[in-house]
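Starting off with a structure, shown below.
Missing here: one protein chain of the complex. Every other protein chain is in place.
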Amino acid sequence: MSSESILRVDHIDVFYGDFHALWDVSLGINKGDIVSIIGANGAGKSTLMYTIAGQNAPANGTIEFKGERIDGEGPHLSVGKGIALVPEGRRVFRRLTVHDNLVIGAYTPKARANIDRNIEKVHDLFPILAERANQRSITLSGGEQQMLAIGRALMSEPELLLCDEISLGLAPVVIKSIYNQLEVISKEGITIALVEQDVKRSLRFADYAYVMLEGKIALHGTPEGLGEEQVKKAYFGM
Amino acid sequence: MEALMQPLLNGILLGGLYAVIALGLTTMFGIVKLVNLAHGDLMILASYLSLALVTSIGINPFVTLVFVVPIMFLVGFTLQKYLLNRVLGDEMEPPLLVAFGVSIILQNLLLLVFTPDARGIMTEISVKTIQIGNIHLPVLYLVDFIIACIVIFSLRLFYNKSFLGKAIRAASDDVGAARLMGIDTRNIFAIAMGIAMITAAIAGVLVGMTFTFYPHTGPQYLIISFGVIIIGGLGSMRGAFVGGIILAEAQLLGAHFTGPGYQLLIGYAVLLIVLAIRPQGLFGQAH
Partner (left out) sequence: MIREPFKYRWFVLGAVFLILATLPTWGSDYMLLMGLLFCLYAALSQMWNLLTGYSGLLSLGQQAFIGFGGYTMAVMTSYYNVNIWLSILAGGVTSVLLALFMSLFIFRMSGIFFAIGTWIFAECLLLWFSNWEYVKYGTGLFVKPPNPPSMTMIYYAALTMGVTALAAVYFILRSKIGLGLMAMRDNDAVSSSMGVEVFRSKLFCFLVAAFITGTTAGVLYVFQIFIQPYKAFAIDWTVNLVFIVIIGGIGTIEGPIVGSFIFVLLSQYLSEYGHISLLLLGIIAILIILVAPKGIMGTLQEKTGFELLSPRRLFSEEPR
C-alpha cells in the first residue's frame, strides 16, 4: 500500500438545479488502495461517484486525478484518462451480447489495442462470462450482469475503478464471490473506490473509509481507527 | 398461373427496392428510437441531386453516387447533430414535429428550385428488359434488387460486427452507460443518421432511375417505408427485406386483379390489416 495520491477531491459543492447535493466535500485516495464510501440512501455517494467520473461539474472546488484537473470534463473523457465507473444498477447494454458488452468497454483507442488480452483477463476473473459470451446480456442473472458490468469497466484499463453499489439486490453468496474477485483486481494494482450501504462488509474490505451523511463527509479514517459504534452514529446522523 | 408469374417476379424485385428505401427509417427508428418523418423527402433530395449532376455534367447515374452519398451523409449528420439531437428526449412528439417541419421545408425548397414538373433520371438500361420464357423482367428492377441486397447485407454486417455499429447500438440502449464507456453520444447519433442517409442516397438514386418523381413524392415513399416496417417489424433488416417484398407483391398482385388505379390503395389496405392483427410485424419485438 503506497501513500502516493491518485485522486484528490478538494472542497467541492455539487448542485442538481436548486438542490445542494454535495457540501464542501474533500477526500483523497491513495494509489492501490481500496477505499469505501459508506452512507445511507440519499447521502450523496452516487453523486460523488458521478462527479468524480466527470458527469457533474462541481460548482466550486477541484478534482485532481494523477495530478491533473478533471472536474466537469464529461464521463466520455475521464474514461480515457484511466477512471472507470461501474454504475449503480449495472446498466449493461441489454440488447448486445456479453462479448459485445466487453468490446464496447474498450472503446477508447488506448484500450482497443489490447482488447483480446483484456477479454481473456475478464474471462479469468469471471468464467461465467466466457460461457455466456454470445448470449444477449438481458438473459443474464443479476449477479452475472454485475460481473459483466465490472468486466466491462475493466476493459478500458482503468487505474481507478469506481464501484457504485455493486451488491444491491444480490444474494450474499454472489456478493462474496464478486468481492473476492475485487481483491484480485486490487492486487493487480488497480485502485478501487467502493460505494456501499453495507457497513460491515465495506469496513472489512477497505484500507480507508469515508462515511457520508446528507451530502457531507461525516467521518473518515482507517477501519481499525474507526469504531463500529462511531461509524453507525455518523451513518445515521446521531 | 403463367400470367401471375410476371407480377410475382416483379414484386420480388420491387420488394428489394422498397426494402432499401425503408432501411434508413427502420434503423433510425429501431436503433436510435427516432422517427424521421422527413425520410422520404431526404431520399427524393438525393434523387434530385443525382438528376442535377446527370443533367449538368452528364455523368452516368451510378457514378453520381460518388458525390451524392457523401453529400447525403453530411446532410444527415448535420441534421441530427444540430437539430434533432436538441429535441430528443422523453416525449415522442418534438422530434416528430421537427422532422415534419424539415419535410415541409424540403418539399417547398425542391419545388422552388426544380419546379413541380415530373422528373426522371434516364439511362440506357431504363427501358431494357430480360426475357425469361414468356416473362419480361425490367433490367432496372433487377439492378435495383441486386444493389438493394448488397446494401442490406452490408448494413447488417456493419451493425452486428463493426465497432462503430456496436457503439451505436449500445448508445441507443443506454445513453448514460454509453457515455461512461467513452462514447460521445451526440456524435454517435449523428453518425447513425449519416449512415441512414447513405442508404437513403442509394435508394434515392435508384428510385430516380426507376420511377418519375416530383418535389412532393417524398411522403409517398415515407408511407411505403412505414408499410415495410409495419409488415416486417421494427429495426429488423431481415424484416425490412421480407416486408418490402410482401408490400410490393400486395401492390402488384392487387393491381393485376383490380386495375392499376388501385395499386397504392391495396398496398395501404394490406398495411392497415397487418397493423390491426399483428402490430409488431413479422420480425419485430412485441410493443
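In this document, chain identifiers A and B correspond to the written order of the chains, with residue numbering beginning at 1 in each.
We take it that a residue touches a chain if its C-beta (ideal position, glycine included) is under 8 Å from a C-beta of that chain, and two chains touch if they have at least 3 such contacts.
All figures in this text were calculated on a predicted structure; none of them were measured in a lab.
Contacts of the undisplayed chain with the visible chains, over the whole complex, involve B.
Of the options B:58, B:133 or B:261, the residue whose C-beta touches the omitted chain is B:261.
Shown as candidates are B:4, B:59, B:97 or B:130; the residue that touches the absent chain is B:97. Taking the complete complex into account, residues 29, 35, 83, 86-94, 96-98, 100-102, 104-105, 107-109, 111-112, 219, 223, 226, 230, 261-262, 264-265, 268-269, 271-273, 275-276, 279, 287 of subunit B touch the chain not shown.
As a convention for this text, only the chains that are shown with their structure count from here on.
Between subunit A and subunit B the centroid-to-centroid distance comes to 44 Å (mean Cα coordinates, whole Å). For subunit A in complex with subunit B, the residues that touch the partner chain are 53, 55, 74-77, 79-80, 84-85, 87, 91-96, 100-101, 103-105, 107-108, 112, 152-153, 156.
Residues 163, 166-167, 169-170, 173-174, 176-185 of subunit B are the ones touching subunit A in the complex.
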